[in-house]
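Part of the complex only, each chain left as placed.
Each chain gets a letter, A and B, in the order it is written, and its residues are counted from 1.
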Amino acid sequence: MPEWIYFFDLCGTAVFALSGALAAGRHKMDPFGVIVLASVTAVGGGSIRDTLMGATPVFWINDPTYIIVILSTVLLTILLVRKPKRVPQKVLPIADALGLALFTIIGAEKALSMGLSGMSAVIMGLITGVGGGIIRDILCRQVPMVLRTEIYATASIAGGIGYTCSLSFGMADLSAMFLAMSTAFAIRLAAITWHLSLPAFDLRSQKPK
Amino acid sequence: MPEWIYFFDLCGTAVFALSGALAAGRHKMDPFGVIVLASVTAVGGGSIRDTLMGATPVFWINDPTYIIVILSTVLLTILLVRKPKRVPQKVLPIADALGLALFTIIGAEKALSMGLSGMSAVIMGLITGVGGGIIRDILCRQVPMVLRTEIYATASIAGGIGYTCSLSFGMADLSAMFLAMSTAFAIRLAAITWHLSLPAFDLRSQKPK
């Protein structure tokens, strides 16, 4: 993996670890519980991706850097974020959108480098991007953010398709990556800012059996 | 895999994708959220089965047909099922029962073809049959259908045992498959129709700690 991809990957890890640690704080967990929730949020998606592709042991087992980044993020979060009001309300969604964009492209890149098809690469990007957040939300008993009607899975899928298409049109890897990351990030950010959503598929008047 | 097994597998995939898409509609999700929920319902169980057995990359990664079937099902569902009343109340449970039966036998068949024991094959059939539905229900914050007192895991286990026993008694693969699928489907259908249930293990008067 080129160094700058690795650097992005660690940034995404820190961002998702922060989002997991803040969610843990909202459920009043002890420090080791915070570590657990931050960790599953940060490496959950990539772990599912690697086990599905058979790329085991999964990426963080033989590289302690990921765990060190998570532990440092948790430590800094616990030390610095003692008062909720110090966290501006928009920080978490924006950080989450950045993590989503970074992880989507890194996941798709890893899938392509293992010889998977473009369609599978888009799916692996999606799993990497949304997997950790889904586990975080399930553990906190919230309906996963990805299932709510704001554009979330959509941003990841758009980024993944943008990345694989750019590559197949002959764009350089680095340019394709930046373009696709910006696309996914911009779509998600626009959805947060203007509360955009696609027309929803709504059967709610039908009572669940 | 013989072609007719493959055909059944795609039918089960469509049926479970439909059940996931309908569940998504009841939670008012956007189209890409519907795709995510339909996909995990359709290929979740088989993915868990393959990762536990070490049959990676999992089955749908190198065969785009499964994803295409899911996307087509989601598209048709969104286009055709605009009004809840058009879905007769019994369609989803019956489709779900058919998917359960198909996936159970296909999962057991794959386990046996990889050299696993009969007991492990029954378990792999169960995981294939109920795994996707459990993930769907967890993501929608429902107690999984498999955990409710109607006969559900029971039907899958009965089908799996029927299949492995029929084979060990020398029955031809095709006959054993049809027999076991019919058994699992009939048991689940009977449970739905007449609200059958096994005597439950009930400790509810004991307050959870």
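As a convention for this text, a residue touches a chain if its C-beta (ideal position, glycine included) is under 8 Å from a C-beta of that chain, and two chains touch if they have at least 3 such contacts.
Computed from a predicted structure; not experimentally measured.
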* Going from the 2 copies shown, figure out how many the entire complex holds in this file. => 3
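Please note the rule applied: only the chains that are shown with their structure count from here on.
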* Structure fact -> Overlaying chain A on chain B by their Cα positions calls for a rotation, in degrees to the nearest 5, of 120
* Asked: In angstrom, rounded to a whole number, how far apart do the mean CA points of chain A and chain B lie?
  -> 28
* **Contacting residues of chain B [partner chain A, same complex]** => 21-22, 24-37, 39, 47, 51, 54, 56-58, 61-62, 64, 67, 77-78, 81, 84-85, 87, 89, 92-93, 138-142
* What residues on chain A touch chain B, complex-wise? -> 51-54, 56, 116-117, 119-120, 123, 126, 130, 134, 138, 141, 143-144, 146-154, 157, 197-206, 208-209
